[in-house]
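Missing here: one protein chain of the complex. Every other protein chain is in place.
Our next item is subunit A:
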């Protein structure tokens, strides 16, 4: 029995590439879900997706100039992601265009520009790598970069936490206090870009969003409290990362999709059986007897 457990859960991590992949996955799992929780609570769940497309042209440019150099590609990704966020924000402020439509327009332009650049400069194999990543190919430099960015995100989020919470509930209160809500919002979007850039090497630009959003949406079925949401989301991400890696090792599956699909399974299971808002919770509530001393109306 022990031998079986060892063979399944411990032995795979004797390999250096699996160790690095695990550490990278765990680092991302600490940084990404809290951002996802805030995106979800602000009704911006799809913005992460938009931003992931926005980093593509920068990654492609980095690739064109420096070949397969992770620091250059990451730098390019961060710059183009921030540029798109700032452009979308400014266009929406200056024209009165809604931010989500401005964001949609810019990310579509970025996506097309990015794919065009990758195609002009490399083969379709490179494009696949940028879009879908490969956590098993994480080297020490990449690992340092990922861990560094994850640490920065956690620290920055701690610094802006109170402002972010207050701004989510009542942006005008913060403005009334002389804090520029746009600043908090901007820093937050910057962290989302950073996180996606850290994630693209391991999961690809498209699926890096998965580790951010799926744990958050899963957590919504289990907790009504902010701290609860964060802890559960991080837990789901940690399990999905480690579990996905093991599955990909044993069953020869691509690692990125294995991780995200595992998180996706947690989401579907929670939607069915979660404590709050889930299908079964609705059924339970409908079947519960009338309670005269129930919650105040």
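Everything below uses one rule, namely that contacts are C-beta pairs under 8 Å (C-beta built on N, C-alpha and C of every residue); 3 or more make two chains touch, one makes a residue touch a chain; residues count from 1.
By our rule, contacts and distances are computed from a predicted model.
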{"item": "Among \"SpoVR family protein\", \"Peptidase family M48\", \"Zinc/manganese transport system ATP-binding protein\" or \"Inner-membrane translocator\", UniProt-listed name of the chain not shown", "value": "\"Zinc/manganese transport system ATP-binding protein\""}
{"item": "Of A:30, A:168 or A:253, the residue in touch with the unshown chain", "value": "A:168"}
{"item": "Contact residue for the chain not shown (choose from A:23, A:41, A:156 or A:231)", "value": "A:41"}
{"item": "Contact set of subunit A toward the excluded chain (per top definition)", "value": "41-43, 159-160, 162-163, 165-166, 168-170, 172-179, 223-226, 229, 295-297"}
